[in-house]
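Of the protein chains in this complex, one is absent; all others appear in place.
Lettered A, B and C in written order, each chain numbered from 1.
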């Protein structure tokens, strides 16, 4: 069976990444590409790297006939996404890549994003899209909210540990190093090659990054009590990759065992041998996530290091993984390509 | 049907790239991986980015049972390659990625590479592996010699023009900009990040680069008279990509028409609209080659710009394309993945 | 003696570079910094790397009291520059870094820049600022027009050769590789780290780059007949540097001798030993220019390779060198710092 796919917001990085992934998928075909500001252009103009593909031209979203669409990826900016999704057919399967449906509590949404939510109905039915932990709900969902890429990385490091109660919940530090494609195609001085390539730095320091809303929601739910982590992201002169160095209080061997058990059957999560730490060079362009565990010299302290590709496992790859589940396709379909190295 | 593949020299970049490509191939399986210096190690140790794959461990070449191998990729250094291939079974299909069998004239080989050839028998039967121009010979060959990555790039720019006689044969300049993975995994000061990342430069200036041997052989054969080009490669702080800026004397529209005709049915060669020039960002990690043609302000002069990925279309992708032909598989199998952007 | 300096357009890269250089100058002090859009801000806000300096805050240009200024650097965008300079005091010494006063013929200006010139009076008195070749005129000038950074690079490679008649004037190719700071702080997609860092490409292909106006003017004047060169710039993923690979027809030894004689007493121009080619890593952050000469394998053809830092020798360093001459200061003052390597 061949499913018809629409992608809204096809002119951004996550849109392009979805097309790349779907180009290798055996049972999806791209039927419509929406991108209001660039409507009328061909994909070869917007993304010359896709010029070999036979893709529909970009159209305005209202021009798309959704009755022939089996599943719609929504790769629009947050706030726009909720408005667009509120107006889409109520029975259309949707994977949203924006931040709009990640937080279940509308007040939390407003706290972190500043505006009242404009699609409260849809928000209620949305399922949080961290595949490995919401597999069943996702397979039955109509609307899945893709997670933040940093939020996914941090949760791969911490969910099993919180659930099994093997770390101190009040002393968790996530120091993240994010590659620049995570900032999207926005035109900002600090994203210019001349400024970034020899200039790395922390941003949103002090607990102000919006992905903390997801950490708070998810970790507190698992623990059954409020859990607040410290989280400092850094912008690194590389294109793809997130490396999270997570400092926890707990026994390294117990932590390694916990990961080994939790991820034993996961096709995309690779737990490295005890004592090894991953590198972003080994997951680039792939849907794989590498997790390392190292004991600190101070007894009872452990460092967990997680690496994944922000655009693939952190965003568009996760979205496709979820779409596979929603359509009853093999979960790994279109996602097993090896990383690009070097 | 599933073909059994061996890769010799599996611990280098082209070896790793072959494994990446074959991991997405529907009718090849990797049966043996040879790498003498790292024999005994697992691929997860040598290339952690392949740890999710179920690959055989590295062994010494003499430990491989070639009777169960349908085709062998030889990704060894030049000179080693000819010695190894001379000792392999005489009926084994081989795609060699080294420089050892590219030059038909043993004296030319010695001139460019310094040593006498040690496998003259095999050299005689070797077919030059530029797929788009030797398709029939390759499909019938036992031993195919993969081209140099720079040599492939230059030939995509010039073969149709020389063949159709639309440019001046005595005034051809190839200014190439090569990414650093083309230099392999060799440990040299000028390949260190600290030195290269803000330090690009020309090398082998003045017509001393070995790939000129291929240009001379091929262009002279097409023209039916000696053709010598000027060729200056430059090392650029990027990982993958070759960009060739080729200066010719000839009419731009005629040149564009010539390319359009020559490459009309080629699955991997994309001729851009007249006046557009390609970028390495649009072919990275793929087997595609983009060709642009621009008229200079001086009448009768034209600039041809070609972009391809040195490790894929310039080396391992080409090798797989040839192997497909040799085994009677669809030529594009395993090679249609979209480029990685950004 | 201490000279009072004003810099207009102090919030761009060339403005920042001027301040860096003047911070090590023994007889200049910065008295006023103009930057209309950021007026009111401190330099520590605009350029945190200068926060240790005791600099005046940014003001609107009309707020500056030019009667206390000995020399004014104008680092404004072209077109703005001519309007501002037309309104400045008629006896103020000015070094302009924009393109506005480089071309002597107003029609040539309009041809390359699109608009009629708005400061024809000043254009007449402007001296072309390529120090090594206009030293006397610059030392007597009131208004000096800094050259284009690419234009400077190409002229260092070609002026002595054209003047001495040692190359064919009708077959000159300049293939330039420019680092990204040359594009300034403009917010464009192709300058984003995510797009440039693994994506190099040619631009303004075919003889459309504006610096050709300078080449045409200068080379034709030296030769006493029209000279048109081919010139293709490429954008390279590095911050600072221009590498020009220049293909000429002429004898390599004669060319090397010509350079050695022409630049024998130049403090900033280093002619490398015959056969060596320079690298951008060896001139970064400095006012030095390295020139290499290599004979091609084809008799009578020579490759000249020039490397300099676009922001220093190509722009702000040149401007300071000229200012020194205009104020009667030692020409090398503030400019002898060693390159930053690695």
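Worth a mention:
Following the convention adopted for this analysis, a contact is a pair of C-beta atoms (placed from the backbone, for glycine too) under 8 Å apart; a residue touches a chain by one contact, two chains touch by 3 or more.
Remember, predicted model here, so these are calculated numbers, not experimental data.
Taking the full assembly into account, the omitted chain touches A, B, C.
Listed residues A:5, A:64 or A:303: the one in touch with the omitted chain is A:303. The hidden chain makes contact, of the residues A:34, A:48, A:241 or A:317, with A:241. From the options A:63, A:105, A:121 or A:198, the residue with contact to the chain not on display is A:198. The set of subunit A residues touching the chain not shown comprises 171, 173, 175, 177, 179, 194-203, 205-208, 212, 228, 230, 232, 234, 236-241, 243, 245, 247, 275, 277-282, 284, 292, 294-298, 301, 303, 305, 307, 341-342.
Although one chain is not displayed, its contacts with subunit C can still be listed: residues 13, 16, 19-20, 23-24, 47-53, 181, 197-198, 239-240, 267-268, 270, 272, 278-279, 281-286, 288, 290, 336-342. If you put the missing chain back, the residues of subunit B touching it would be 13, 180-181, 183, 185, 187-189, 191-194, 196-198, 237-239.
Everything that follows uses one rule, which is that only the chains that are shown with their structure count from here on.
In terms of the stated touch criterion, the partners common to subunit A and subunit B are C, listed by label.
Among the inter-chain contacts, the highest number of C-beta pairs connects B-C.
Centroid to centroid, with C-alpha atoms defining each point, subunit A and subunit B lie 36 Å apart. In whole angstrom, the spacing between the mean C-alpha positions of subunit A and subunit C is 45.
Centre to centre, using the average C-alpha position, subunit B and subunit C are separated by 39 Å.
Multi-chain contact residues, meaning those touching two or more other chains, occur in subunit B at positions 197-198, 239-240, 278-279, 281-282, 284, 341-342.
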